[in-house]
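Note that one protein chain is taken out, while the other chains of the complex remain in position.
Letters A, B, C, D and E name the chains as they come in the text, with residue numbers starting at 1 for each one.
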Amino acid sequence: MNVHTRAEVLLEALPYIKRFAGQVVVVKYGGNALAGSSDDQALGLFAQDLVLMRAVGMHPVVVHGGGPQISDLMKRLGKETEFRNGLRVTDAETVDIARMVLIGQVNPQLVAAINTHGPIAVGVSGEDAGLIKATPRDPELGFVGDVSAINPTILRGLIDDDFIPVVATIGTHDAGQAYNINADTVAGAIAEALGAEKLVYLTDIEGLRRQVDDPASLIHQTTPDELDQLVVDGVIAGGMIPKVESCVRAVRHGVRRAHILDGRIPHVLLLELFTDEGVGTMVRSPRELIQEGP
Amino acid sequence: MNVHTRAEVLLEALPYIKRFAGQVVVVKYGGNALAGSSDDQALGLFAQDLVLMRAVGMHPVVVHGGGPQISDLMKRLGKETEFRNGLRVTDAETVDIARMVLIGQVNPQLVAAINTHGPIAVGVSGEDAGLIKATPRDPELGFVGDVSAINPTILRGLIDDDFIPVVATIGTHDAGQAYNINADTVAGAIAEALGAEKLVYLTDIEGLRRQVDDPASLIHQTTPDELDQLVVDGVIAGGMIPKVESCVRAVRHGVRRAHILDGRIPHVLLLELFTDEGVGTMVRSPRELIQEGP
Amino acid sequence: MNVHTRAEVLLEALPYIKRFAGQVVVVKYGGNALAGSSDDQALGLFAQDLVLMRAVGMHPVVVHGGGPQISDLMKRLGKETEFRNGLRVTDAETVDIARMVLIGQVNPQLVAAINTHGPIAVGVSGEDAGLIKATPRDPELGFVGDVSAINPTILRGLIDDDFIPVVATIGTHDAGQAYNINADTVAGAIAEALGAEKLVYLTDIEGLRRQVDDPASLIHQTTPDELDQLVVDGVIAGGMIPKVESCVRAVRHGVRRAHILDGRIPHVLLLELFTDEGVGTMVRSPRELIQEGP
Amino acid sequence: MNVHTRAEVLLEALPYIKRFAGQVVVVKYGGNALAGSSDDQALGLFAQDLVLMRAVGMHPVVVHGGGPQISDLMKRLGKETEFRNGLRVTDAETVDIARMVLIGQVNPQLVAAINTHGPIAVGVSGEDAGLIKATPRDPELGFVGDVSAINPTILRGLIDDDFIPVVATIGTHDAGQAYNINADTVAGAIAEALGAEKLVYLTDIEGLRRQVDDPASLIHQTTPDELDQLVVDGVIAGGMIPKVESCVRAVRHGVRRAHILDGRIPHVLLLELFTDEGVGTMVRSPRELIQEGP
Amino acid sequence: MNVHTRAEVLLEALPYIKRFAGQVVVVKYGGNALAGSSDDQALGLFAQDLVLMRAVGMHPVVVHGGGPQISDLMKRLGKETEFRNGLRVTDAETVDIARMVLIGQVNPQLVAAINTHGPIAVGVSGEDAGLIKATPRDPELGFVGDVSAINPTILRGLIDDDFIPVVATIGTHDAGQAYNINADTVAGAIAEALGAEKLVYLTDIEGLRRQVDDPASLIHQTTPDELDQLVVDGVIAGGMIPKVESCVRAVRHGVRRAHILDGRIPHVLLLELFTDEGVGTMVRSPRELIQEGP
Partner (left out) sequence: MNVHTRAEVLLEALPYIKRFAGQVVVVKYGGNALAGSSDDQALGLFAQDLVLMRAVGMHPVVVHGGGPQISDLMKRLGKETEFRNGLRVTDAETVDIARMVLIGQVNPQLVAAINTHGPIAVGVSGEDAGLIKATPRDPELGFVGDVSAINPTILRGLIDDDFIPVVATIGTHDAGQAYNINADTVAGAIAEALGAEKLVYLTDIEGLRRQVDDPASLIHQTTPDELDQLVVDGVIAGGMIPKVESCVRAVRHGVRRAHILDGRIPHVLLLELFTDEGVGTMVRSPRELIQEGP
């Protein structure tokens, strides 16, 4: 590559570096986002993006789930899963398995991948320092919880010390009992509690569509109101609902922008952060559309 | 109990509260220490002790292992253990299991037990922020490591913010590979790196003995030199060796006192910290014996 | 005493230690509170209580009077006291004697007793750094003053540096003239100015009563409104009035609880602070009675 | 006075204001220094000088004695003084009287005089926060002590908060017993402990002389060595000895200059601080004489 | 001069030193103020005044113009000045000359004069750190600007570090183009932005008059309302208008007092700051006249 091209790229990134300096960006990282490349390689690219974000002054916070890995260990342990109304019943043994996988397997994998660049990532569980308080969703489902409160003290401390927190989404009920919580929801709640600049979902889809079957209907920019309608209309369904609802809620509670990106594109985070080109779907408030332009 | 007795006890604790204010105390907590009472109850008592230590201004740091729990999960997964010269060979799958158990099962159990008293404990793995750097012990043993360096930055940050760090002893080799490391050794290395006031091992024995079979030969106070000799003489053997060697090394590198206590005694930590009565075995330097008296 | 009893007592104190950490507790110490034991011994016990309070993170502030000691010196100097409507007329010589006794005799006695435990107590007079501004009560009474303003700067500085301030209640009028001020009133005003958690009067009675002659009518908990009524009804009278009025005013201005304790009970401060058992009379707002329970 | 004269005076003071900004000046104030004017007036002038020193950025620290006032109270109380080898025997009652006078009478007088200018002076006794540790001088003399250690923590705190500390020279022996200590000696020890720029004695003589009876032999500048010789030769004697020895010791331990001034001259402190004209006797090291000139 | 006179003068200055400690005083220094003495000498006296102000804790900020010096360089460069409606047309070359003279000639002269007393003055241009944002006054006049915004960040930083900022009044329009701005206006805008205690204009007149030709009508104290009227009535005219309007605006926006002084009087700043005698014209709000007296 021509040496002058490099200067050009660096200078193109300059306004974004300045705009995002000191800002918190919460990134939800899901296992499914990595399709199309070997896991390890995708993880390495993702780690590079985080390290660069931090190097230019941003504060990335990673939130991850681990559904496939939980299913895998349950299978190896010969543990059957019971479903009720399409939702997995989480008994005491299941939540222990989920905890073991999320905190003891997926989380350290992410931490280790980032830390090949230096001692900068720290794994955090929702049980640490009361980060995630859970409330039971439905007695029949067992230890499946909703977020009742976020105590961001531990995250702020790590951010102030320039660490990259990596959050496993196990929450605690009052009596100290662990609950498994939807990672998409946690990511939104943490973005809100930290007053994040951005909330980013890395998924395995190109972005949201206005018509399910029409790739040309990809939504580049949208608002909370439009998304509410798309959910009501059934256009957005299934696993996208917690993501979309979290985006809507976060943008309405002070997060400046929420994004649904295609995690299969290498370095999609950098592309979103350092270019004007539309990647995936961006959610922002209608008020901002008027005031600031793109 | 008479109300005046209470005042008396509080006042007896006063000189110890003053002496230990602001000091770091590293406590190695092993599963075997809990024999003689149900696990949950023992864990609850231990958590109370930590919370009281913190309430009066000390900085406890917990280091834990989890050998029995690792064996248990291996068994459930049908994984055979190969031994070479009496030592377990730790292949890639084994270290993944160890990581899952230590970080994802034992660590959050401890954190949750403490956090029933408030949002004060934070789980930390040796992979977080480069806390424990490992070096392979023997290629034939696989991913079993020794401590090559401690980076206490993350612990100091948590201590400064008045959290109780709970450390799972997985270390990282240069390329980011996880290694399983002896928790006794890690406890000593962390005490040394933090300039701790005390290093405490909670075990399932009453203390060290000068003659193996003679309970009357229990050692109340000793020095590094005497311990060296007892190891040479074969009086100290087996699983006690890493504990004793860590005590010796820590005391020689600035930790003021090291203790081997009987974790089966309820609140043994409080008894050691707030009374003059001898509980278990205390190691300190001969120089201090001369200068300060008991 | 059984070693395990000790652990139990320490753990019982734990919630109180946590609740009061970093809180200011203003203690009015009066000479009469010490009846029933030799002065020196009682003073030593009181000093221990203060040192323990400080050791577990509280900020005690001592306010003292010294009426008997003033009378004593006046007698030795052959100075007659004139009374008008039952109140002592304080001429220039009398206020100089009061100042000498309070600042130069009682105050250093308290400071010295505490400082046998370390260099932690500092004597402060109301003249220091404008701490107590006085306004004359009645021209006929001479240099007897009421508190017109508290400037807590010097106290805050000492508290921040972890000292125990011991306050002698001489105030200053605008022109720099010293005035003698009721120590009970000063204690309340200082508690209010510092936003104290507690205001405690150590007296020589068991507590307030609902009927003067009926020991069984001892008041364990009460409210400002009830106390107002008891004063109107004449149940509370004499030297208790400034104490009770100060309690009422302090609780109405943000001090969480005020206490009238029997200073003749050894370590009564510790008993009040670290047990739930009722000692003496506690005043708190009706609003708190509803919200928090005991 | 001509308005331009004022500008001239202010500008002449400028280099001194700059030189002394942020510096500590310890001033020993003795009752005898005030002869020739009514006490109150002299005290008012002295207070003005201190307030001006502080206003232009210096940190004055006042140390005072009170011999005449102690004798006066002893007489009023009918207390006889016993002398042994010309030194007053200080029994328990005598030291209590000294404490009462120094801390409770002289000290608040000084504090009050300064505080007519604002809430800036704070009385401190040597018993506060372990400021003056005393060691008994001679068992036969009773509670007369020498300085064994200065703990300047409390003074540094007050200086940092821009207060003017006023020190009464009662010290404490290990067991908490009060001792009366020579105020000249304390002033020197405090100047040394604070690394003062200047140590100033306000006396009732014009300055030191080389020949006792010859006013023309007034010493304007001298060195520790010359003063040592004058003491050996008996030229300096009696009450001047502790002053001179303290000057010598202080200058040899880092205090830049020591002064013996005539406290009977109004505003003599200002004259010394803000003019080059010689007032009284200045002591400085020979090394400085060579390096810096006058 | 008698040594005691000196003490008297210093003490007379004391209340002013106390009142102005830590306050910002913005001084507009104009070349014409120096008539009646050689420039260098007047500059030296002015520098002394600033250094004294700083030595006693005030924060002087100097704002200067340089009209005569600009005219002089234009003449030397053979550059003709075009006037339109009596105002100088400032083309690109003219603004470059103004910039060169103000920033490169007058400003360093002032800085150097002050810095003969120590490294305390720092030259600042309105282009530095966005200090003065300009808006074009009239397209026909070219690069003559009005103040559209003051960004006082750089001044606050220098003041906090105890430097004396010396401001050259070149402003910047959005695209980075330099504009020449009236220094009187800038002085007022900076005083307002810094919340200054005082705004002082050093001029070559004795003060404002109520009747132009009557020296006896000199105004000692006035209010914004009266000044508005005097401008409407045409009593105040010409070059005094920007000064008077800036005084009026500043006093209405929080600056406590504005002064128009005769810069030809040596040390006029000190006389104004440290005596009660009226020098020149003082502007303050009618509200203050009622509340505080003179």
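Going forward, contacts are C-beta pairs under 8 Å (C-beta built on N, C-alpha and C of every residue); 3 or more make two chains touch, one makes a residue touch a chain.
Small disclaimer: the values here were computed from a predicted structure and weren't measured.
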* Structure fact -> Of the chains on display, those the missing one touches are A, E
* To do: Out of A:Val25, A:Val51, A:Val144 or A:Ile260, point to the residue that touches the absent chain in the complete complex.
  => A:Val51
* From E:Val24, E:Val51 or E:Ile170, residue that would touch the chain that is not displayed -> E:Ile170
* Structure fact -> Contacting the left-out chain: of E:Gln23, E:Ser71, E:Thr135 or E:Asn151, that is E:Asn151
* Asked: Hey, which chain E residues sit against the chain that's not shown?
  -> 76-77, 96, 99-105, 107-108, 111-113, 115-116, 118-125, 127-131, 151, 153-154, 157-158, 161, 163, 170, 172, 175-178
* Structure fact -> Per the touch rule stated above, chain A touches the missing chain via residues 1, 3-14, 17-18, 21, 48-49, 51-52, 55-57, 118, 266-267, 270-271, 274-275, 277
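Operating definition for what follows: only the chains that are shown with their structure count from here on.
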* Length of the line joining the C-alpha centres of chain C and chain D, rounded to whole Å -> 36
* Drawing the touching chains as a network, do you get a line, a ring, a star, a complete graph or other? -> line
* To do: Write out all the pairs of touching chains, ordered by chain label.
  => A-B, B-C, C-D, D-E
